[in-house]
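Left out: one protein chain. Kept in place: all the others.
Entry: chain A
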């Protein structure tokens, strides 16, 4: 087997390790660091280093190595953590991430960035550690085999061996037996090569079923195992001490420690750092995050499988089909006579229930918790607030709320933008806040919750709120058509206009006015919309309302002539019977309908879509007031059928984009219905009116012959 086969596993695991590391770093209490947490961070870096070494990703390995050394000092209390040091750690984490991505794309990582981060880390090691623990300078050359590999810039020699010596002192001369079970010869060779990096191999023997390697090493059993686990399964490797050769290797429990690593990460962590002296004894339960250290990904493997989205979508499709078939059968059965067919009817209702349950279960596969999105914000808030010199407390609510995976990925950018905006424009500087009688630290809340078939995501701050006057003044300045009588809601919506920003000065965080319009467009692209609530002096809440999934849509079915169409329910505001007095002709063929003192363009669906046999008299049809891209329209339809959830099917897979139609769906009787696209429909009806009213089939003919020739 080729080692490249394991690349993907390594990349995925490393990515998860990095995410874990970031979480721990952010949760880390600088004043009183939790040793469990430091250990967890150390282990993530160590695992990455080990894996990177195995696969020959030198830059990644070297960076991780330097980082690991620093962390080792931190967990032994020799490096006093400060906020700026944690910032450097976070930066290093980003760098590791970049390098990982570079390797994943088959490129070499940015050498310049690598050298820069190395320098930063080495500097940090020199300044922070050399001063506090001068005795470490002495055994510098003691552990050459741990020293950084050859390509590393020279200065590394000054600092790195000094730190690794520490580890060496603790566990010098330790002899471990590493046993592999059920490992093929090729893999074994890899593993042994890997082990050689940790120390000297004293003896090795065995066969495929069980192969033992006796290793003299300075590395702990746990660490060796975590590296081995990049190549083989955790169950396949076991380590135990061969003979306790030194008094300094204290309670190194032989076997169970390693085997239990997954179940008892806390315990394992303590063992990997047995001689931490000045560590304050703390109950392991002191901090909740420590309960999920680096091994999360491995533990996760046993209870979850990775499946491609395509497969899941295929299942969703098939279940949708099943539901349709079931409802078709249901219709047939309902015409049967009840008494003689009791068992059939009972069976049908059971089938119906099971099919619905199945559909729900399948849909939930695509759902992932909002935590996936929220977890990246502590970092954003931390960086932005320090850049702006503001104090911000971030609170998140409803992290367990679930959302379709494709949506969570697309919500991150708009949400980041909103958070930055809130930090920059919403929350005032500490002095201003104090003057206003508020706590110096501003509060930013991210929340998510379900409401009906929607998910509501809110970004709220307790800042100054939006200023109506400033927005209006700015709008006039940019030539927008506004009036003082506009409702607050309408005024707030102005900030979504392109190029609109009321920020007094442009910062590199926000204020250029690009963005809010993009945010709105993105969210509309996901089938959602944005609301703003703001109270002067008390803060602003921006609410994003999104459908739970793109695969299912709440629709209103309407009938025009004999054809059924679906309107997305989120666009429907109200429906009414237009009276003659409210309809006005404008500039020739344009028609508007007055609804509550608002004049809405009338779009006759039968006209736009050439439906034969539809009601042509507006006063005898129904006007559905809909909203699309911020504008309202009155759609004339014949009949409202009702609300229903529909499964959205792409038209473009086998056909092409159709003007005025966003997608298609399959109705209960198995027929296809088109889902209307409101702005597209309006455009269509306008272009039809502009054209010199041809008979509809004729227009098709002309189109045909012109393209056919």
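We take it that contacts are C-beta pairs under 8 Å (C-beta built on N, C-alpha and C of every residue); 3 or more make two chains touch, one makes a residue touch a chain; residues count from 1.
Everything below uses one rule, namely that contacts and distances are computed from a predicted model.
Among the names given as "Predicted membrane protein", "Chemotaxis protein CheW", "ABC transporter ATP-binding protein" or "biotin carboxylase", UniProt records the absent chain under the name "Chemotaxis protein CheW". Per the touch definition above, the residue from A:97, A:204, A:317 or A:493 contacting the chain not shown is A:317. Residue in contact with the omitted chain (choice from A:306, A:596 or A:656): A:656. The chain that is not drawn here is touched, among residues A:91, A:196, A:216 or A:563, by A:563. Taking the complete complex into account, residues 317-318, 320-321, 324, 563, 608-611, 649-661, 664, 666, 670-674, 684, 697, 699-701, 703-704, 707-708 of chain A touch the chain not shown.
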